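Please read through the structure below; I'll follow up with questions.
Omission of a single protein chain aside, the complex is shown with its protein chains in their original locations.
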Amino acid sequence: MLLISWACKAPESTETAAPARKIITAGGTITEVVDALGFSDQIIATDITSTYPATMQTLPSIGYRNQIKAEGILALGPDLVLIEENYLTPDVVDQLKAAKANIQVFKKPTTVEGTKTLVNEIATFFEVPEKANEINTALDADLAELDTYLKSQESRPKAIFVMARGPETVFVAGDKTFATEIFKMANLEGTATGFDEFAPLTPESLVQMNPEYLVFFESGIQSLGGKEGLVKIQGIDQTIAYKEGHIVALDGQYLSGFGPRVGKAALDLAKATRQ
Amino acid sequence: MLKASKVHFCIRQRPIVDEVSLELNPGEILAVLGPNGAGKSTFFKILSGDIECKHGAIGYNGHDIYTLKSRELAEVRAVMPQHTQVNFPFTVQEVVELGLISTKAKDPSKLIREVLEATNTTHLKDQVFNTLSGGEKQRVQLARVLVQIWETKPFPRYLLLDEPTSSLDIAQQHAVLKILETLKTRNIGILVILHELNLAAQYADKIALLKNGMIAKTGTVEDVLEEEILAHVFDHPIHLIPNPATGGVFVSSAASSHPNIQTFKQA
Partner (left out) sequence: MISTLSYTKTQSQNLILLGFGLVLGLVLLMSLSMGAFSIPFPQTLAILFDQVGMSLGTFEMQQENVLLQIRMPRVLMAILVGGGLGIAGAALQGMFRNPLVEPGLIGVSSGSALFAVIFMVLVPVTASLAWIKPIGLPLFAFVGGLINVLAVYKLSKSRGRTDAATLILAGVAINALAGALIGLVLFFADDSALRSFTFWSLGDLGGATWRKIPVSLVLIAIPSALLLFNSRQLNALALGEQEAFHMGVNVQRVKLQLLVFSALIVGAGVSMVGMIGFVGLVVPHLIRILFGADHRLVLPGSFLLGAILLNFADLIARVIVIPAEMPIGVITALIGAPFFIWLIFNLNKSKN
């Protein structure tokens, strides 16, 4: 219904009732879900954080976060713009709405429940609810596997997540971050607590936390110059994690996106911190 | 009449202007003389309204100065500053026009033409003010100040000048004072602080001598210019010599007088 009413809306359109849609997505998780539902071949452009599937990076880019401009999106001629809540500046969203762009906003998941909800919402929007069930069922299977694994493990390693954008910009994730949630899923004890959001990592606090495992994004490790460059972080050589070589690096979108692969990500994390 | 009555102004308990009373009538030039630190400038600023003084009274044509708004005050007195810095590229014409800003003149272009002529600056009309020489700038400022009170009105106006000749050469000094002389017929009273005693002797009608904030003597030029009072005020021997060129006196501050030249001594 929606599809047909769309096709009739465009006044100069010469396309038939089931057109090849032109979708632009903004937000890595949105892109992942759209892909999981089987519509990624209709995506014509996306933002910088949409790194999965890898083919997305070959598409034209609309930019990053609040640097994205309304005209830039509209210039690509999308029929549908799917965005993560609070990803674009509110003014740009207003402009897109004022320009009568077909724009849908979705909440970014911060928990597994959120993931399932997002999958359901987008699937409903695309009118493929049965696919949502498939995805969520697969997710449950991943979670079951995770559960089994964790039950076989006695340890509960101490870990912290470090966000690095070059050696001068190093932050540690505290409470109410994605790290809190994913650590919980992987049954890790996060020792960076007592503060919310991200805080700059100081040498003293690093030694104080003394994690057994240091978790990074792959891009973060790269920005420090690889594992050899980690020593640039002051105080890191005093930690158990560094001394034992317990450095875990995972893809950013994979680890923090809370997309359909979150179960697998949690399992990978759990395994990587128990070697 | 511009009347100052018992004006008293202290800074940190020290009287800078000490119970000074003065009268200026239209049609006369009153020169205020005195050594440095005598309080001339401070008194001047009180008269012009720049400094507020709580002791004593200043009256312009019977109105207390502090009851007048700045616009009303501008209609009755104009002030010629010692120095003016103009940081923008105004033309001479534009600078002179500013004098009319608070007055509703009936024929402004006529007034401007006349003051430019009176100050001999008509040929400079379209030049940028900052490109003029010191003397030319002074005359243009005078034109601006004059145009403020140039239009004939039924009440007297007053022109206050603080050392208008200090940075001018001889010819320019006399040129300015001659212009001031012509103002006497326009129902304008002129009060001018002068440094050069002989200019006062030549052009003033009345003189007020100030020393240490107090009036040492006021009166006509003949009354005030006498050797003993001048020597007292200026802390230096003064000799008065008849000036054949003007018919008045020539004030000399040489250490001793030539024996062959007749001098005036106090009786």
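Letters A and B name the chains as they come in the text, with residue numbers starting at 1 for each one.
Following the convention adopted for this analysis, contacts are C-beta pairs under 8 Å (C-beta built on N, C-alpha and C of every residue); 3 or more make two chains touch, one makes a residue touch a chain.
Since the model is a prediction, treat every value here as computed from it, not as a measurement.
Student: Per the definition of touch given earlier, which of B:C10, B:V86 or B:L132 contacts the omitted chain?
Tutor: Of the listed residues, the one touching the omitted chain is B:V86.
Student: I'm checking contacts with the chain that's been left out. Which of A:D94, A:D175, A:E218 or A:E244 qualifies?
Tutor: A:D94
Student: With the full complex in mind, choose from A:E197, A:E218 or A:D237 the residue touching the hidden chain.
Tutor: Reading the full complex, the residue touching the unseen chain is A:E197.
Student: Contacts of chain A with the missing chain: which residues?
Tutor: With respect to the unshown chain, the touching residues of chain A are 11-12, 60, 62-63, 65-67, 69-72, 74-77, 86, 89-92, 94-95, 98-101, 197.
Student: Provide the residue numbers of chain B that touch the chain removed from this figure.
Tutor: Contact residues on chain B toward the absent chain are 48-50, 69-75, 78-79, 81, 84-91, 94-95, 98-99, 101-103, 126, 128, 148.
In this text, only the chains that are shown with their structure count from here on.
Student: If you average the CA atoms of chain A and of chain B, how far apart do the two points sit, in angstrom?
Tutor: Their C-alpha centroids are separated by 83 Å.
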